[in-house]
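One structure, pasted below without further comment.
One protein chain omitted, others in place.
Each chain carries a letter (A and B) given by its place in the written order, and its residues are counted from 1.
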Amino acid sequence: MELFLQYFFSGLTVGAIYALIALSFNIIYNTTSILNLAQGEFVVLGGLVMWFFLEKLKLPYGTSFLLSLSIGGLVGLAMERLTIRPVLKTADPLLLILITIAFSILLRGVLMFLFGKEPYGYPPLSEGEPIVLWGAVLQRQVIWIFIFVILIMIFLYVFFNQTMFGRAMKACAIDRVSAKLMGIKTTQMVMVSFILSGIFASLAGILITPITFVEYDKGPLLTIKGFTSAILGGLGSNWGVMAGGFLLGILESLTAGYIHSGLKDVLALLILLTMLLFKPAGLFQTAEQARLRKL
Amino acid sequence: MKKLFHNYYFSTLLFYLTILLLGFIIKDPYVITILIFAGLNALSALGLSLLMGLAGQISLGQNGFYGLGAYLSAIFALNYQIPVSLAVLLSALISSFLAIFLAIPALRLRGHYLAVATLGFGEIVYLLLNEWGPGGPSGFGNIPKLSIGGLVLEDPLSYLVLTWTIFCLFFLLLQNLSRSTFGKTLHALHSSEVALRTLGINILSLKLKIFIFSAFLTALSGALYAHFITFLSPANFSVFYSVLLLMMVMLGGIHTLWGAPLGALFITLLPEVLRPFKEYDVLIYGFILTISLIFFRKGIFQALEKGIKYVLSFRS
Partner (left out) sequence: MSFLLEVSHLSKAFGGHEVLKGVNLRIKQGTIHALIGPNGAGKTTLLNIINGLETPNKGRVFFKGKDITSLAPEKRAKLGIARTFQLLEVFSGLTVLENVMISLYAKNPWGFFKSLFLGDYFNPQERDLREKALFFLKEVNLLPRAHEEVQNLPAGEQKLLEIARAIALEPEILLLDEPAAGLNNRETRVLGEILKKLCENKKITILLVEHDMELVMKISQHVTVLNFGEVLAEGTPLEIQKNPEVIRAYLGEET
């Protein structure tokens, strides 16, 4: 039982990270129908930049944290401005996919150029002994990760339901053409979605690095995991993809614990393929719902 | 007669002879090896060019077929003593047969979903090769060389001839295909799948044929690679290979089959030119790919051609 709980906790930890990545996928997907395959690189970016501010420049934790988030947002902005906007009008899906792949390679290259190939780590948000809960060990950083996930959920709820801008974005997600006719500046929405997405993905990186370390080439696998979570929960719904992230994290952790650790990545990919091929709308919504959400 | 000299048989022959001549003149085994790699890459890229350029379908899982072709052929020859040329053919056929199981459900997906589904497939093959492939992550060697009729192709020059001959044969066939009405039907997939369906065309079976054939070409290239290099490790079969192929096709020009050989030559030779900056290859690849996608969507060669014409128009 303790062993199970231990696997469950570590599953929740990884799952929270997957949930954040899945969320950053979802935000861009909702406004543009683009799947940004550079998402994993943003996670790596967050961790590496945080290390730079915290360990290299010796800035205070809070300052480094905010600076790293802003860098994530800025790179998101740069990506949208420089690579997405020039081609968005052509609306050729093949081209848009290729562009996000190209940008992911570019970003990976830049990170390697700046940071080299070594793994990086830094201390967690708060020092202290791990917490023991029903015999299973829980690191303090994990508590922080949960707090941030909850904060983001609250933020998203308020943003999309209570603010004018968020509602406009929601309208844009539901029906881009009508939103445009109503005078909503859809290009602005696209921009904001890339910034938000960049911030969330780098937040995932900032939070996970003290637990697992980060290096320049971890991006692609994180992209796949985040995407699998999004597909599992059903692209289009923020709550769905969150749930998908946690579910994937737990399944992986149990597989690694009870069966074989090498299988956990294969499992994720098998889940991805199975979902894509047989239920692309996700576990929690019907195809009709997914279509209505994304007409 | 005049028409004959303008057609694709002639230009392909000319291209073929130029490559071989280059090999025979330079004679340096290192350069020849690079040219062989370029030929193998061209064969893989040809498969992708067919799929993306002609039929408008994306695949990021070509590394899976490349790996399957290479590993299967090597294992057949090494463990089951099947003659190498037969092993090559057999592995390419089996790989393309396996492609059916991915393709039937995957080709119902579109755009991003198809991209990620194929990406997932390639990644699975890569992980499985790492876990269960002979030698695991460190790979295995002593793979027999290719021999044709008792003649072992030891000499790189003979392998150069073989590689580019195979490439040019398939290149001609695919140019045939793209000019036939079947090829035009593939092209029509870009503009209206709905209209094709109302004409009575089974879209799925159309895409399926192309997907299988493209898997065949890439697996064949993988098998030929295995018996040239005689040592395999999973590292060469990661998703990065698929991305490289993508770059070849895009840079060479997606709207013409010529994009495959030209892009393959360019991308294979590029690291040799950039040897002093080897540490930053990822950065340079990423930069070139991003720029060319935004500015030269029809491939750099067409952009180059336009540029030259532009400059010449100032002269006169």
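The rule we apply is simple: contacts are C-beta pairs under 8 Å (C-beta built on N, C-alpha and C of every residue); 3 or more make two chains touch, one makes a residue touch a chain.
Predicted, not measured: the structure shown is a model, and the values here were computed from it.
S.K.: Sort by label and list the shown chains the missing chain touches.
M.R.: B
S.K.: Using the definition of touch stated at the top, determine which of B:81, B:138 or B:176 touches the missing chain.
M.R.: B:176
S.K.: Would you mind spotting which of B:146, B:188, B:245 or B:293 touches the chain that isn't drawn?
M.R.: Answering carefully, the residue with contact to the hidden chain is B:188.
S.K.: Check the options B:20, B:104 or B:201 and report the residue that touches the missing chain.
M.R.: With B:20, B:104 or B:201 as choices, the missing chain is touched by B:201.
S.K.: Just to verify: which one of B:108, B:145 or B:209 makes contact with the chain not shown?
M.R.: Checking each option in B:108, B:145 or B:209, the one touching the absent chain turns out to be B:209.
S.K.: List the subunit B residues touching the unshown chain?
M.R.: 7, 173-177, 179-185, 187-188, 190-192, 194-203, 209, 213
In the analysis below, only the chains that are shown with their structure count from here on.
S.K.: Let me have the rounded angstrom distance from the C-alpha centre of subunit A over to the C-alpha centre of subunit B, please.
M.R.: 33
S.K.: Would you tell me which residues of subunit B are touching subunit A in their complex?
M.R.: Going by the criterion above, the answer is residues 52, 56, 58, 60, 105-106, 108-113, 115-117, 119-121, 123-124, 127-128, 130-131, 239, 243, 246, 250, 279-287, 289-290, 293-294, 297.
S.K.: Can you tell me which positions in subunit A touch subunit B when the two form their complex?
M.R.: 33-35, 37, 82-83, 86-87, 93-95, 97-99, 101-110, 112-113, 220, 224, 227, 231, 262, 265-266, 269-270, 272-273, 276-278, 280
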